[in-house]
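This is the structure I want to talk about, given as structure tokens.
A single protein chain has been removed from this complex, and every other one stays in its place.
Chain naming follows the written order as A and B, and within any one chain the residues start at number 1.
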């Protein structure tokens, strides 16, 4: 006789939080396939700068496939000993039947490890060696639809607090 | 025939998380009206410094209206290209009937954008331009009551890790 109880399915708000949790991991791993799998085929991502009051459109990417390619191809690969963390907090999730929205704050950290010297760490070195710097922040707002039981992003608007320079500028 | 299913109401812990999510947005937008709407008429906010071991009271604000005024009037407005993010994590929420508590960690970031030069960004500029600096941290603990189906804050204690200088000091 087992006393095991079947866990109830996750509540919708939590499922939607976890779409964002998978999004940040896909971004940090530069995993275009994992990223594309979070979006509908006709999803739209807009990147905006809102720090000067108005909202300026910086770029648009259309379609899950292109969104995956953008992660794998347009985001700079991590340098040796480098990593990033896209983090989100204070989600406001609204579910309305088979559609939903999520409004989250975000901060992106750039992580740069210090190379261990051939002769070992200096005597005064203790703890984690390197730097962790917040480099981007803002709001990320998404619309989602439940498709075959899975929440997928149909629209994602990334609003940066900081102005954004593109190499060709 | 519709297959739409009515979403169940949000669980109480999540509703309480979202009160905090609205609080941080109201603080960052310096939106006194949105802030006041989160508190009961007789709510009390205490600001404390706890970094030296004991808990020192820095200030008290009483009543939703005064709390809203404090946000709109006492918090410095953002400078041009400036913004902030109040962020909270690792909530511990306890619901007891029509009252509840929330214990959260917080970090506040100061965001300062770099002005785009008239001649455009320099050739080596790439990515977000400006700085994001954590300037405050600590714990924020609240008591809430459910009033007409909505959770409102009755008491909020902000415990700063860092000592706090007031301009008149």
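By definition in this document, contacts are C-beta pairs under 8 Å (C-beta built on N, C-alpha and C of every residue); 3 or more make two chains touch, one makes a residue touch a chain.
Remember, it's a predicted structure, so these values are computed and weren't measured experimentally.
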| item | value |
| --- | --- |
| From A:87, A:102 or A:137, residue that would touch the chain that is not displayed | A:87 |
| Selected residue (touches chain absent from view) among B:69, B:91 or B:116 | B:91 |
| Interface residues of subunit A (partner: the chain not displayed) | 4-8, 10-11, 14, 17-18, 20-22, 24-25, 80-83, 85, 87-89, 109, 111, 113-116, 120-121, 125-130, 132-134 |
| Hidden partner chain, residues of subunit B it touches | 11-13, 51-52, 89-92, 95-98, 105, 107, 134-137, 160-167, 169 |
